[in-house]
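Comments concern the structure below.
Omission of a single protein chain aside, the complex is shown with its protein chains in their original locations.
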Amino acid sequence: MIPALCFDGVTFSYGAVPALEQLSFSIAPGERVALLGRNGAGKSTVVRLVAGIQQPRDGTVWVGDWDTRDCVPEQLAWRVGSLFQHADQQLFAPTVRDDVSFGPRALGVGVREVERRTDHALEDLDLTAHAAHHPYDLPPALRKLAALAGALALEPALLVLDEPTAGLDRALSARVIRALLERSAGGVALLVVTHDLTFAAEALDRGLVLDRGRLECDEPLAGLLGAGPRLEPLGLSPPPVAALSAALDLPDRPVRAADAARALARVARGKGAP
Amino acid sequence: MTRLHPFTLLTIAGALPALAWVLPAPAGAAATAAVALVLTLTPGASPGLTGIGSSPGWRPGLVVLRAALLTAAPFWVFLLLLHDVPTTIAIGLRITTMVASFVWLVAALEPARLVEAMVAAGWSASVAYLFAATLTAVPMLKARAQRIAEAQRCRGLSPRGGIASRLRALRALALPLVLSALHEVDERALALETRGLRPGIRRTTLAPPHDPVVERAARWVLLLACPAALVWRLL
Partner (left out) sequence: MKSLTLEHASFWYPATEAPALRDVSLEVAQGEIVALVGALGAGASTLLLVAADLAPRVTGGRLTGAVARRDRSGIVLPTPWTQASGMAFTVWDEVAFGPANLGWPAHEIARQVDRALEQLELVPLASRDPATLSGGELQRVIIAAILAMDPGLLLFDEPATELDAAGAQMVWRLMRRLAGEGKAILLATSALDAVPDVADRVVWLEDGAVRAVGAPDLLADVAVCEAGLGTSVATVWRASGLPGPYPPTVAHAVRRWR
């Protein structure tokens, strides 16, 4: 099976400043991957390479069976839905619905299909109530959700998102988590750059950790997020639920809130309530 | 060029177009246009402009010249449509002088130095900042336009195609730029208040630009040259 995304020995620099060094990994359809690391580790560069805005100096970026060197970003929009930082500045249409439907319309799919994709994206993020509003009448957090809906409406095989929950409160982050889980259940691959390890624990399964442009870790989040001594040198620290599991030595060291609650209840029953 | 005092740069950028309109065409206007275009080749153009929009085949030092020529070109086209050749040349050269002087000014004048110079001369910090902010607007908007263009292309917007699709593309690029910039004007006004920009306080100049007597004299000469040329023409 062809991976949804494959980085093969990718090296990239901004002029003389190296950004990525021999980066190799691949993501299968339906996989949910977190791209983690310090500020400046190269994460946003990866996003730009996947979207085709930049080309690798060495190595190849494969989106499905397309080499990004042979594609322009508007072509890659058929397969990749991207969300960049400050996405709330890209909105322009008179209504949220018009803006969200911009992507599928630009792809040239039929009118009914455009409507279906737009409605689906708006519903996934609970934005239907705001569909007729002007984007700039909404607070920045909801504008960000509208931009994410625009990426979802492309119905791509791969979603690559740069800090989708930055600036969102718990309730709005929960909407994003639900929408992403639902899409990936339908076979969409996810690559999400994030500092929010709590969000990563809930929405994603596998962690790629970059440090100074190199891939330092590629493993399931379930084990990685609780490993304090390994995370610290990489500029990360265990999110609260993972830290709780480790501190209370819960079986299987769950990193998700619901799993931790169940484990906690089980252990408490076992030893009598504290 | 950037070592010159900001007021000198302003004077040159103002005097050249003034002289272009006052001096007889085509010789006078051609001379000022030539001077203005040569200025665009001088080193010291701000990094903000040279980094963006560079295309293969143009050396970095020519970027400012290219910007000036590209901005002036449409005017020549309109003039040709409306006037005969001698009038076109006369007006065209004058407009070229104006455009080239302005483009050069934006490239050569560093906003921070202008603020320092104005405050050292007694202007209030808010007024100085307002002047300087118009200069920083260009590279800032260019950077934002590039970001927006990238985001829209990743949603399938193609910059190619026929007139209709190009117009649609323009809308998808221009509208977010204008809307987000306008939206940010309010936020910026608020944000700059937070940095202490308030009327009535005398701002401290940390590095006032050096203003040698030679330059001050040269400025007066240039300033006086304009009415002098006018008088000469009328007599």
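By letter and in written order, the chains are A and B; residue numbering begins at 1 in each of them.
Just so it is clear, a contact is a pair of C-beta atoms (placed from the backbone, for glycine too) under 8 Å apart; a residue touches a chain by one contact, two chains touch by 3 or more.
Remember, it's a predicted structure, so these values are computed and weren't measured experimentally.
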*Determine and list the chain A residues touching the chain excluded from the picture.*
37-40, 85, 139-141, 166-172, 195, 197-198, 235-237, 239-241, 243-244, 247-248, 257-258, 260-262, 264-265, 268, 273-274
*Name, in rising order, the residues on chain B that touch the hidden chain in the full complex.*
47-48, 110-112, 115, 125, 129, 132-133, 136, 140, 143, 184, 187-198, 201-206
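What we mean here is this: only the chains that are shown with their structure count from here on.
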*Of all residues in chain B, which touch chain A in the complex?*
144, 147-148, 150-159, 171-172, 175-176, 179-180, 183
*Give every residue of chain A touching chain B within the complex, in rising order.*
51-53, 72-74, 76-78, 80, 82, 84, 86-87, 89-93, 102-103, 106-107, 136, 150-151, 154
